[in-house]
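A single protein chain has been omitted; all remaining protein chains appear in their positions.
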Amino acid sequence: MAPPEVAGRNGQALLQLRDVHASYGPIRALHGVSVSVPSGSIVALLGANGAGKTTTLRAVSGMVKTQGRISFDGRDITNGRPEEVARLGIAHVPSGRGTMTQLTVWENLQMGAYMRRDRGAIKRDFDRVTGYFPWIRERRQQVAVTLSGGEQQMLAIGRALMMRPRLLLLDEPSLGLAPLIVRQIFEIIATINREEKLSTLVVEQNANLALKIAAHAYVLEVGRIVLEGSASELARHESVRKSYLGD
Amino acid sequence: MRRDYLNWAIGVVGVALLLVVPNVTDQFQTFMFAQVAAYAVAVVGLNILTGYSGQISLGNGAFMAIGSYTTALLTARAGWPVYLTIPVGGLLAGLVGLLVGIPALRLRGIYLALATFALALSVTPVLNNYDKFTGGHLGVGFKAVTPPFDIPLSNEQWLYFLGWIVFFLLFVPAWLLLRGRTGRAWMAVRDSETAAAANGIGLAYYKTLAFGISALYAGVAGSLLVIDFAYVNPDSYNLNLSLQLLVAMVIGGLANIWGPLFGALLVVWLPYVAEKAVNSKPDLAFGALLIVVVFLAPNGIAGLLRRGLLTLRGRRQEASQTTGALEATPAEADQIAT
Partner (left out) sequence: MDLLLAGFSFTALIQQIVSGAGAGAVYATLALALVLIYRAMDVANFAQGEMAMFSTYIAYALVGGDFGLVGAKLGFNGVHLGVAGAFWIGSIVAVVASFGLGILIERVLIRPFEGAPLLTLVIVTLGLFSMVNGLAGFNWGYVFKTFCCPFPQSAVNVGGVSFNYTDLGIIGVTMIILAAMALFFRYTKLGLAMRAASLYPESSRLVGVRTSWMLALGWGLSAAVGAVSGILVAPVVFLDPNMMQSVLLFAFAAAVLGGIESPLGAVVGALLIGILLAVVGTYVPGGENLRTPFALLIIVVVLLVRPAGLLGRPETRRV
């Protein structure tokens, strides 16, 4: 079955995974996964633990051996090196945040801006980030390991924004966080997408919130896509409600 | 059981070669092969410690020094019969090895390498310092060893046979240990200490045992070498010696029972060849060989030969399987996330 090409502004999805298989050594984690992220949208990838959600993101970043084709803005990035994929404009916030714990908040953000040379724009982006997360401004010298989980998640997103990416990959932003914080973070993700038209692929177990902010969604089970459609359709879908929304 | 046939075959060929060699080589060459025997003993020991039980030791030269000086001092100063000093030197070195093995238990990987590196560098200064006991940088010499019981052999031939008889006496027990439960325990410890401990393998016991045996072998090798030269002095026990043992072990073939033989051959002959051909010390060649071997043939010469033999006998699949101590660890299982 040919994957639905969801047309964006350029008539082509910004990120396209076509029949992607991924393995960790001899263990196959993804079986023919096809996902599209249209330009400017939020797409959610749902599934239970072990379904292959994180693997999908890692495949995009070239962190796992992949067969099939992954293209970004028409360009083939399958099995690319993570740093080269990042340089193309893909910001990947890994599961567990990937915070550089011994560095300060400010240094973490600086690392986000590592690839850039435009000092004025970097400063403006820093202001934008502190606009979303005001607490950062006063606590820039704080060592990241002392931040709470929610703050680390915000810092990770901030660091990704400092890359001025064209695509944001978020791996389980809700992991280990209190519901209030999670809602806050999802609101911010939605705001960022709205204000900056930043295409986003969110991987989540928390289907509820993910479906609220996403335009389209996929459901992964044991390495295969079993459902896809608009977020509202999926939210009404029988099996999704039973398995993931606790109805 | 097929593997045993192979090993027996090699053994028979080896013994045949050993008997032939002194009849076709001149005195100097025979003497060199006598040294090969001694180095082979030392490398068997190092192979047990590093190749099989995974403890990196850059300092086995120190244990050789213990054996050497025991033999030299007992023979020259205390008038002991020379051959008796060989087991004594070995046992003394082995005891020290056991003692060293105890603190070594708490030093992981690179730190053990560092500590043994420091050990290797410490030998010469210590020997020089306690010169009243050791004879200092003048060394200790004694009357050259001659064939006993009027056996009709030249000195060099006798030393040759002495060396290889001792090698054989030590090789067989090592071989038995390595193919038995002890060897498997050592390899289990090398491959994963946590898994080994979880399977009830006494880490402390096997690790210190490896150190002790390795030191014992090195001590015997040291004794043999001193008997060969009838002279010992501190300068011989510098870092270079320990590095030579390491080179011999790696190039010969880590964790392979025949590796030490190839390694010892290389390490004794290459310096001589290098001197004659290019008029230089062999360090450059050793270093380059080491890196090339580790990159292209991590199982050393013995490994290459084994692969060659297996391929010839049509067992290509088994040939391409590598079971070395130098194989990279596979991708972590914890990379498998959701």
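Per-chain residue numbering starts at 1, and chain names A and B are given in the order in which the chains are listed.
Just so it is clear, a residue touches a chain if its C-beta (ideal position, glycine included) is under 8 Å from a C-beta of that chain, and two chains touch if they have at least 3 such contacts.
Being a predicted model, the structure only gives us computed values, none of them experimental.
Peer 1: Tell me which residue among A:70, A:163 or A:182 touches the hidden chain in the full complex.
Peer 2: Within the whole complex, the residue contacting the unshown chain is A:163.
Peer 1: Of the residues A:19, A:107, A:196 or A:233, I need the one that contacts the missing chain.
Peer 2: A:107
Peer 1: Identify the residue among A:27, A:115, A:178 or A:222 that touches the chain left out of the display.
Peer 2: Candidates A:27, A:115, A:178 or A:222; residue touching the omitted chain: A:115.
Peer 1: One chain is left out of this view; which of B:109, B:148 or B:202 touches it in the full complex?
Peer 2: Considering all chains, including the one not shown, the answer is B:109.
Peer 1: So which bits of chain A touch the chain we can't see?
Peer 2: Considering the whole complex, chain A reaches the absent chain at 61, 63, 81-83, 86-87, 91-92, 94, 98-103, 107, 110-112, 114-115, 159, 163.
Peer 1: Name, in rising order, the residues on chain B that touch the hidden chain in the full complex.
Peer 2: Residues in contact with the chain left out: 50, 54, 56, 58, 103, 106-107, 109-111, 113-115, 117-119, 121-122, 124-126, 128-129, 239, 243, 246-247, 250, 280-291, 294-295, 298, 325-329.
The criterion applied here is as follows: only the chains that are shown with their structure count from here on.
Peer 1: Where the centres are mean C-alpha positions, what is the separation of chain A from chain B, in Å?
Peer 2: Roughly 55 Å, centre to centre.
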